[in-house]
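Only one protein chain is missing; all other protein chains are in place.
Showing chain A:
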Amino acid sequence: LCRGDSQLCSQKAAVYSLDVEANPPERIFQLIDQVNPSIFCIHATNYEQALYLKSPEIPTAENFDHLLDKFGGASFSAEPDSWNLDTDAQNPPEANETSRYEYGVPVQTEDAFLRLPSPVVSSWCSDANPAGFLVNQATKCIRSVSVEKCDSIQALSMLFYINSSILASVFQVNITVQSIVVQSLNGMRTLLSSSEVLRLPMVLDELCINAVLAVNYHITHTDTGEIIEAAAAFVLGAISREALSIEQSFEISFTQENTQPVPLSGNPGYVVGLPVRAGFQPQGYPFPAAFLFASLALSSNIHSQLTILHSTSTQDCLAAQGARAPVLFGYNMISGCKLRITAAMKCQPLAQTLLDVLKGQSFPEYVASFGNSQAQDVLDWVPITQLHISEQMISHTLQSSCQIPVSLGIEVKWTKYGSLVNPQARIVNVTATITSTTLKQLPSGREKIIPITSSVVFTDISSPAEPSYKAWPTINIKLPFDFFYPFV
């Protein structure tokens, strides 16, 4: 019901009433003219949109920008433009449909989508799987081949994967060949020096050579979601006559331009199970330079991670040879080894060796507070506080001053950050505590075995939920309706 209706001088109204006199009571329907006796009632309008409520536009991807321009400011006119009687709807700009991609949207090419063959129901390759933007995928599937027809099977040739160009903003991005690796029958891989030549599959000596065994797509994009570069690295191999099927593997990875492709440990909050990222501050630079050590295979790069000692089967600290395990966020870990001390061991080198065993070759100085902290943002990195505790054996304080570290405890304090509905984990404080103990000089020929431990503990220091205000209890007293029985 719109306010104009009640202000009209006279309008038709349907009146329903019940006539209780008749038996049975019947409903009476009358159509009357409802008169508004006010002097300011609307007698007539020449403006047809006056008495209708217009339903508001639902924001969609096309009209969002237009709506934001109109209504996004501090004030806006109460009359929308479309009440001007030209009813041309704002046409959504079609040209920019493919310019910006969002997460998960299939990457469009000239004919269809960028295909990443993957196993669908069974392990056989299906070519209809589109690659989603910013979705790093790696798939393996089996394709049935026959050596006689190998040059006619499209999925075995390089052209199939690079011939369509990706649609991006106003131009199309061609997929370039980044590198070609040739794999021989016995599995040995050789990187070809020239990757400009297209190698198509052909039959040679009962073998089918130049068949595609693996494709790695690398897509470079800007931070606004536009694709600017695409490259594909191929592994070509040979198929022997007896083979009825080969396994192909496909991978796609997205890199933002001008950044190193570092796997994030969360975006932005840390995800449980992903490694805690850490870095160093190189001399002279005021910011952590974790990425100076970064390379494409960063998951195995221990320089940019916080690591602890990895227990080995021999449990011998000195033979551990630097086996380290990355610290995964949210997983409390404890590991250790046993140190065998003989009389011949000197204190100082032993202490240094144990410190290396506990802390590793390059113990970082800073830890990223968010899973996606960049090296340039100094404030996003938390310095590691190092504490030394020494257990003094009271009766032997004067005798020997040989302190060897026996345990390293890393306590990572994290908090929930952000909205209540979707809290993100943020590391607030990291403390590495080295506990040392005195080493008593052993009489010669004797051995002693000391356990060395290192542990990582994650503590949640989010502030607890505050109780909200409770409503005052209401007193609801009512007498029963027949309380005054005889009198009412």
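We take it that a contact is a pair of C-beta atoms (placed from the backbone, for glycine too) under 8 Å apart; a residue touches a chain by one contact, two chains touch by 3 or more; residues count from 1.
Just so it is clear, contacts and distances are computed from a predicted model.
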Task = Match the chain absent from this complex view to the correct UniProt protein name in "TMM80 protein", "Nucleolar protein 6", "Protein odr-4 homolog" or "GPI-anchor transamidase component GPAA1".
result = "TMM80 protein"
Key: Per the touch definition above, residue among A:42, A:142, A:355 or A:402 touching the missing chain   = A:42
Remark   = Contact residues on chain A toward the hidden chain run 4, 9, 38-47, 49-50, 78-79, 83-84
